[in-house]
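For reference, the structure I am asking about is given below.
Note that one protein chain is taken out, while the other chains of the complex remain in position.
Let's look at chain A:
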Amino acid sequence: MPSRLRPALVACVAVVLLLVGSTTAYAAWSRATTAAAGSVAGGTFAGTVTWSTPLNLAGMYPGETRVGVVQVARTAGTNGRWVYTVGTPTVAVSGAATTASTALATRLTVTPYTAGTFSGTTCGGTPLTLGAASAVQALGSVVQHCVAVQLAANAPGTVQGGAVVVTVPVTLENRSTN
């Protein structure tokens, strides 16, 4: 064995002996007993995501804007830090793909806003930062966000008869308190 490794080996052996000896000494001074078992239950973070003001997008014409309000509610839960994140909305063809539906899907703009209010077809607040977690929500809290959908003013006539589905994704999270 190289001479320079011998001190390290001696130190390791000494540490191991110290730990073993300490454990043995501890055992001579311990006494075992039992505590009454308690119940252990997993936490919950129930929440709902719904339209509080339904978004009606039937019969849209070029340049038109329609609004609705999505509501995120923390309905139950115990421990943890409860937050939610609004993701990027999507527009997808509804049912069988047609030329009109495919064209329509590219002509709709969906914008969630920070506020849950609107006047006419204008949402209050400012466009929401998508993908960013909200502040921690207390039990029983309800938060609303206005969502505006606009058909492009220059949408061509080829979108007539198209049908698409607009989706606003929301992720609920219960984060560790550590």
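Note that a contact is a pair of C-beta atoms (placed from the backbone, for glycine too) under 8 Å apart; a residue touches a chain by one contact, two chains touch by 3 or more; residues count from 1.
One rule holds for everything that comes next: contacts and distances are computed from a predicted model.
Note on the omitted subunit: UniProt lists it as "Fibronectin type-III domain-containing protein", one of the names in "Proline/glycine betaine ABC transporter ATP-binding protein", "Fibronectin type-III domain-containing protein", "Sarcosine oxidase subunit gamma family protein" or "RNA polymerase sigma factor". Touch with the hidden chain on the side of chain A covers residues 1-2, 5, 45, 47-51, 54-64, 68, 70, 80, 91, 94, 100, 104, 108, 149, 151, 153-157, 159-176.
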